[in-house]
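In this view, the complex is presented without one of its protein chains, the others remaining in place.
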Amino acid sequence: MATTRLDRWTRVLSWAAALSLVGLLLMIFFFSPTERTMGNVYRILYFHVGVAWVGALTLFVALVAGIFYLRRRDPRWDTISLASIEIGLVFVTMTIVSGSVWARPAWNTWWIWDVRLTSITVLWLVYAAYFMLRGAVEDDEKRRRFAAVYAIFAFVTVLMTYLSIRFLRSIHPVVVGGVAESATGLTEGESEFASGVAWKMGVTMAVSTVSFTLVYVSWLLNRIRLQQMIEEVAQLKNRLLARL
Amino acid sequence: MLTLSIFLSVLAQTPIDDPNRFNQYLLLAYAVMWLVAMAYLFNVANKQRNLRQEIRLMRRLLEEDEARRPE
Partner (left out) sequence: MTDNASQHATPATGSTAYLQAIWAIVWKDLTMELRTRQSLTIMAVFSVAAVLVFNFALELELDAARNVSTGLLWIVILLAGTLGLNRTAAVELENRSIDAVLAAPVARSAIYLGKVLSASLFVLALEALLLPLFIIFFNKPYWLPQVMLIIILGTIGYIAAGVLVSSMSVQTRSRDVLLPVLLLPLSLPSALAAATAVAAFMRPELPAWSEVQAPIALLVAFDVLMLTAGFLVYHYVVEE
């Protein structure tokens, strides 16, 4: 099959993402400082926070693509929405597992039903349900339309997750001390880190966000190509059936 | 003498916080994330491979059929 523009961009971005990740790993292990209380394990957070933010970004893109589909009715927007939610779900999964592994040394438990973990689990369920909805609708046009509507509604969950984590203190009155709370954000956790090197953490975190955005875009293009193949197969099938 | 012995015993029982004591979790986290990502990519690549085969097969079928009965 001839190399299309999509193929070329996919390859370029895949390389960019890979290189970026390598650079990020180098930064994480050689550039960013060692944390006082927890030691080196806090470096999990660079990946954990990075995928979390980019995951939210993918779900936002899915929302926008859904809106564009409803207004323009071009199936390509639906493809972008579908691919973004698929990748977003993978990113949220990575967020949950990395968060859980972080929780074990930080809070001495693999899992706890506090606001953060509960909200992110709900988010995962909401977007997993997206695929249930798509599977339940037979008509192509209706499936795309309903999926777009659901993508819009589901993003409310993303907003609520963010708000809940920001404003709802833990459901349990007494969980653990400052370490748990300071894992919320770098600004809060800065007190744990030797002052004066916090800017290095910020830079590394920014690089992490950029890297995972590149990962997202490269995966998105790849997934779009897969969708194009699926459509081509469907078209060929129709043509074959027409000849019978 | 008493204070010195108390001080020494306390010092002996307090482990100096080794920054590398949780490194197995660091490794585990990266490993699991990598696995999840690889599982997804492998899944997509697999689907692409199967579809490519199907497309090739169907194109060939169509060509043969069109050669036999050009409609």
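In this document, chain identifiers A and B correspond to the written order of the chains, with residue numbering beginning at 1 in each.
We adopt the following convention: a contact is a pair of C-beta atoms (placed from the backbone, for glycine too) under 8 Å apart; a residue touches a chain by one contact, two chains touch by 3 or more.
Remember, predicted model here, so these are calculated numbers, not experimental data.
Chemist: Let's see if you follow the contact definition: name the visible chains touching the chain that is missing.
Modeler: Taken over the complete structure, the missing chain's partners among displayed chains are A.
Chemist: Quick one: which of A:S119, A:T204 or A:S218 touches the chain that's been left out?
Modeler: A:S119
Chemist: Determine which one of A:R11, A:R76, A:R145 or A:R239 touches the chain that has been left out.
Modeler: Answer from the full complex: A:R145 touches the omitted chain.
Chemist: Just one of A:A18, A:V64 or A:M160 touches the chain that is missing; which is it?
Modeler: Touches the omitted chain: A:M160.
Chemist: On chain A, where is the contact patch with the chain that was removed from view?
Modeler: That gives, for chain A, the contact residues 70, 118-119, 122, 125-126, 129, 132-133, 136-138, 142, 145-146, 148-150, 152-154, 156-157, 159-161, 163-164, 167-169, 171.
Criterion: only the chains that are shown with their structure count from here on.
Chemist: Take the average of all CA coordinates in chain A, do the same for chain B, and state the distance between these two points in whole angstrom.
Modeler: That pair's centroid distance is 15 Å.
Chemist: What does chain B use to touch chain A in their complex?
Modeler: It comes out as residues 17-23, 25-26, 28-30, 32-33, 36-37, 40-41, 44, 47-48, 51-52, 54-55, 58-59, 61-62, 65, 69, 71.
Chemist: Show me the residue ranges of chain A that touch chain B in the complex, using the header's touch definition.
Modeler: Residues in contact with chain B: 1, 34-41, 43-44, 47-48, 51, 87, 90, 93-94, 97-98, 101-102, 104-105, 219, 222-223, 225-226, 229-230, 232-233, 236-237, 239-240, 243.
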